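For this view, one protein chain was removed and the others were kept in their places.
Here the chain labels run A and B in written order, and each chain numbers its own residues starting at 1.
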Amino acid sequence: MLLNIQNLSVEFQTAGGMFRAVDGVDIQCERGEILSIVGESGSGKSVSMLAMMGLLPWTAKITADHMFFQDHDLLSMNKSAHRKIIGRDMAMIFQEPMSSLNPCFTVGFQIAEVLRLHFGMGRKERRKRSIELLDQVGIPAPETRLAAFPHQLSGGMSQRVMIAMALAGDPKLLIADEPTTALDVTIQAQILELLTGLQREKNMALILITHDMGVVAETAERVQVQYAGQKVEEQHVMELFNTPHHPYTAALLAALPERAEGRHLPSIPGVVPGQFDRPPACLFAPRCTRKKDDCDRAVVRQDANLGHALCNYPIRGGAT
Amino acid sequence: MTDTTNIKSARDVKRQMRRRMLADFWFYFSENRGAVIGLWVFVILVVVAVLAPLFAPHGPTEQFRDALLTPPVWQEGGEWKFLLGTDAVGRDMLSRLIYGARFSLFIGVVVVTLAVTGGVSVGLITGYFRGVLDTVIMRIMDIILAFPSLLLALVMVAILGPGLLNAMIAIAIVLQPQFVRLTRASVMNELGKDYVTSARVAGASPFYQMTRTILPNCLGPVTVQATLSFSNAILDAAALGFLGMGAQPPTPEWGTMLAEAREFILRAWWVVTFPGLAILITVLAINLMGDGLRDALDPKMKRS
Partner (left out) sequence: MSHPILQGTDLVRYYEVSKGLMKKPGLVKALDGASFTLSAGKTLAVVGESGCGKSTLARVVSMIEEPTSGKLLIDGQAAIVGSVENRKAVQIVFQDPYGSLNPRHKVGYILEEPLLLNTDMDGIARRKRAEETMERVGLRPEHYERYPHMFSGGQRQRIAIARALMLNPRVLVLDEPVSALDLSIQAQVLNILADLQTDLGLAYLFISHDLSVVKHIADDVMVMYLGKVVEAGAAKDVFGAPKHPYTEALLSATPIANPGHKKQRIMLRGELPSPLNPPEGCYFSPRCRFADDTCRATAPELETVGTVKVACFHRR
């Protein structure tokens, strides 16, 4: 298994105490697989990946039973060994391409930086490879773009440059954190096509973090649903959309405007629990239509044929 | 959803909210040890200054002819009557320092009030209206900033005549451009926000927009700058006093005390050192406090 994370928890020191942003989440990914982590704000989907990449601030406390990437134990690694993997075998692209690139340096410089740090390439080699990479991500006339500054590029172009930088290390795993949310829908289509094409070509694992169920439906193979920092369901994409087992997943799908029947959308009452109003057992219980009294005392995780749902009364079979 | 146990009266919510905001602020402020120490020192200073007659063993201008230049109590020749010694005309140092605190605080408050009121108003107007007015005023501010502040204050006092009030006015004018700049930058930043557009479209007059919509959002950096200007004001007033252009003797203002003590540096170190120390400690305390205040108010440093 390429990536094996078990029982990952991330807590942040805040003015009001410790806040648990990620609560006992498992993430597994095989080589060449497309896993999508989907959830709304507060689900901890980005934080889990940032924790793995070591990109969280010092106020974060990260604990896990297991955090293995290709036989490397990420938890016990020292910083320099960790740095050899990050950006090379494991790469990440972010949501806001306009602000993810350093505005003070040219595009060429930033791509070359990855090549210099991880491969120690000489200048000529770096230039050649940079042009190759820009070409791979579909940027026309790449030689001319090397000298461009990020503010001279559009959102779609910047995201392509980010992807090129991520690919520079020839990664086995690419994590894309809401890569198309800030982009127009026609550009989004182009970027998703690019990502899936590259993924196929290089047999790269792709973890796609998103809140857009449409993107999930069209891109993912396996889907993991997160809510309030916990993993609440995991299934293959077809099964997830046809037979969701966790009430949250079902409610989320029902709230999609395209599944609406009539003027009213079935919305989920209430809000995601924050730092101060966490329910005692099942975090979704206060908003769940299927809740019973024991949901406030303990919650069980179902097994694979019920989508690993974190629910005492999962939805079995067809629609609710 | 609607939990009946949690319906609170509006007043309770208000109180609870205020408490939470204060607690939040204190959490970030108290992380900075220096800031907390600065705060305590400042508080002590204020208390001492306000209750000066209680703390001071003697009057500030009371002369003891038979105890001229008495050293502090721990040195040979010192007396318990004059803990920190006396100066050349027999006035008790400790009492003078304590009353001097009143002056320093007074100077700080008056100067900062003048500078803030003037500076923020001008900043609001130039930031909001822009155009020629903005250009002219900002160039004037640039000119003021181009001069060394003390020199400019000195020139103004020379024109207006020496004295504490004129010194305060001069220093306020010299400190004002910082506030103009800060406020103007904040205002220009705020003008792009949707809620300002909302207010404008709702029919708010420019005056309303400037004072009720924009101004409350500019106060963070202004508060921090005000704290730092407080200490600058004290320093500048002390400098002017030292040069004989500020408070005139026998006023127990720390800078003026330093001026009078110049000739005694070698003979009677305590007449020079203690006023200097008082200035140092006060300015340091305020600066530390200002630092902590800035960190506590800066939203980017927030962690929740």
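Following the convention adopted for this analysis, a residue touches a chain if its C-beta (ideal position, glycine included) is under 8 Å from a C-beta of that chain, and two chains touch if they have at least 3 such contacts.
Predicted model only: the values in this text are computed from it and were never measured.
Chemist: Have a look at A:16, A:32, A:54 or A:266 and name the one touching the chain we're not showing.
Modeler: For the chain that is not drawn, the touching residue is A:266.
Chemist: Touching the hidden chain in the complete assembly: which of A:60, A:77, A:237 or A:306 does that?
Modeler: Of all options in A:60, A:77, A:237 or A:306, contact with the hidden chain holds for A:237.
Chemist: If the hidden chain were put back, which residues of subunit A would touch it?
Modeler: 40-41, 154-157, 184-190, 192-193, 211-218, 237-238, 241, 251-253, 255-260, 263-269, 271
Chemist: Mind listing the subunit B residues that contact the chain we can't see here?
Modeler: Listed in rising order, the touching residues are 2, 7-10, 13-14, 17, 193-195, 197-204, 208, 213, 216-217.
Methods note: only the chains that are shown with their structure count from here on.
Chemist: Please work out the Cα centroid separation of subunit A and subunit B, and write it as a whole number of Å.
Modeler: From the centre of subunit A to the centre of subunit B is 50 Å.
Chemist: Could you please specify the touching residues of subunit B with respect to subunit A in the complex?
Modeler: Those residues of subunit B that touch subunit A are 1, 23-24, 27-28, 302-304.
Chemist: Report the residues of subunit A in contact with subunit B in the complex, numbered from low to high.
Modeler: 12-16, 19, 59, 269-270, 275, 286
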